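I am attaching a structure below and will ask some questions about it afterwards.
Only one protein chain is missing from this complex, and each of the others stays in its spot.
After this line comes chain A, so read on.
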């Protein structure tokens, strides 16, 4: 992957016009943003399409107890023993752009183990696998749009490339979320508060807007702590639309 990741933007090009604001002064980008693999990136701008009522994309798949068991949301109980690492509870609400809960929808999570290693054939990082950790979970949102996972805090892992020779990914959780409309489909990543690696992370910095980047960072929430068991992090997810809330901001 490394050599094909040549940047189309230079280091000097301001990735973020809002970088002077007070919010981002804490986390001004210190690395150029990840631009991905150029050969895979479309050259044509996406074609704008206003969907008429009845369009397929204004609806979406439905999931239920046939798809997800409550135990799927606990990544610490998928094997005979317990995974190593700091046990955490991650929860929040999935909302649409009008603040309405997204009910009964599928939230999927995948992550590295506490040592920063994925159970995946493509991960060659020289960190140990944990025989008691797969790193994948699923949950359904409840009537208030709430989801909740129990897992372990993932480790950082190296992410070298030609543009970023000594980059490390900050600990993060990958999320996949469905809304009530297919247009709301979201794949993204959640980060942990106060992480000194964040301003150096090309992936976090690939979101051009500083305020939008901050929305990927969870907050520590003692209310979500399970007493004498796990540390709680709250992260709310807001999906686009599906209607009349379309915005370019943060995309």
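Methods note: contacts are C-beta pairs under 8 Å (C-beta built on N, C-alpha and C of every residue); 3 or more make two chains touch, one makes a residue touch a chain; residues count from 1.
Just so it is clear, contacts and distances are computed from a predicted model.
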item: Listed names "3-ketoacyl-ACP reductase", "Protocatechuate 3,4-dioxygenase alpha subunit", "DNA-binding protein" or "Xanthine dehydrogenase family protein subunit M", matching UniProt entry of the absent chain; value: "Protocatechuate 3,4-dioxygenase alpha subunit"
item: Residue, one of A:84, A:167, A:212 or A:231, that touches the chain absent here; value: A:212
item: Residue numbers in chain A that touch the chain omitted from display; value: 1, 4-5, 34-68, 95-99, 106, 108-110, 112, 118-123, 134-136, 138, 174, 176, 182-183, 185-189, 203, 206-207, 209, 211-213, 215-216, 236-247, 249-251
